[in-house]
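Every protein chain but one is kept in place in this view of the complex.
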Amino acid sequence: MWRDTVLVAGKDLRIEVRSRVVMHQVVPVAVLVLVLFAFALGPDRAPMIQAAPGLFWVAVLFASVLAVQRSFALEAPDGARDGLRLSGLDPAGIFLGKTAAVTVQMVILEVVLTAGVVVLYGSHIRSYPSIIVAGLAGTAGLAAAGTLYGALAAGLRVRETLLPFLFLPIAAPVLLAGTRAWQAALGIGAGNTGSAGDPWIRLLLVFAAVYLALGVVIYGPLQEAS
Amino acid sequence: MNYIDAGYAIAFGVLAAYAAVLWRRRQRLERAASRSRGPQAP
Partner (left out) sequence: MSPTEPAVAPWSPATTWVVRSLGIAAAAALAATIWLGLWVTPPDEVQHNLVRLVYVHPPIAWVALYLAFGVAAVSSVLWLWPRTRSRFWDRLAASAVEVGVVFTALTLITGSIWGRPTWGLWWTWDARLTSTALLLVLLLGYLAVRRVPGDPDSRARRSAVVALVAAVDVPIVHFSVDWWHTLHQGATVLNANLSPTIHGSMAWTLLLGFVAFTLLFAWMLAIRYRVELLSEHLEDSELDVALHERWAEGTGSLPGEPGTALAHSGGPA
């Protein structure tokens, strides 16, 4: 299973490196979201700083939908999806591989967004470890749940509108927990000390673990539905 | 109309409407099913 994971992740990432779709299309959109929100909330810094954690995660959420759609669009042409299914690769490995690829792309996006938040909104990061762990855990959870639903919606003609409608409600806990964790890490909100974000980080880790496990189990049967 | 009456009216009204819809759908389908069954009766 792990060998297949590396295989699939490597394939997806190599395609991304060569085509640069996520870097050139998804990341700019996410940054644009931050800029537009500045117009909506500004010109005072205060509301922006207060809202920054939530805005960051909202931007990440929408970008993750795009990233997952892109992940499955890679296999849309020329029956590549069937090819993948028949290739004999372990479905769990395919799931983990695609999830890993999406996670890597999203992490890069988040680094850019974090820089954007610091620069554009004037936020101060108080606790780097919290930010990093929260970001990784949240992203892994989003990627896992998104890949699971992406497989479900892949190949259906209604894919574009169905995936967000299915996936975004599921992602709500990540938005909630991620924002709280970030608030603690940025020192925003009443009485927020550095460790106040810890329960939320734990929730993000549980979410990621649950959806990774669920995907590993369910991806095989799900792939047969097309 | 006060809140209690509104609450009861909406709850039972919607349920009654849904029950009626279900019943009608079922009737129509049963009729179609018996039609397709009919000519094959031994």
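Note that the chains take the letters A and B in the order they are written out, and that residue 1 is the start of every chain.
Methods note: a residue touches a chain if its C-beta (ideal position, glycine included) is under 8 Å from a C-beta of that chain, and two chains touch if they have at least 3 such contacts.
These figures come from a predicted structure and were not determined experimentally.
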Hidden-chain contact residue, picked from the options A:Ile49, A:Leu113, A:Ala134 or A:Leu152: A:Leu152
Chain B residues touching the omitted chain (full complex): 2-4, 6-8, 10-12, 14-15, 18-19, 22-23, 25-26, 29-30, 32-34, 36-37, 39-40
Chain A residues touching the omitted chain (full complex): 145, 148-149, 152, 156, 158, 162, 165-166, 169-170, 172-173, 176-177, 180, 190-191, 196, 199, 203, 206-207, 210-211, 214, 218, 221-222, 224-226
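Here is the rule we use: only the chains that are shown with their structure count from here on.
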Interchain centroid distance [CA atoms averaged], chain A/chain B, Å: 43
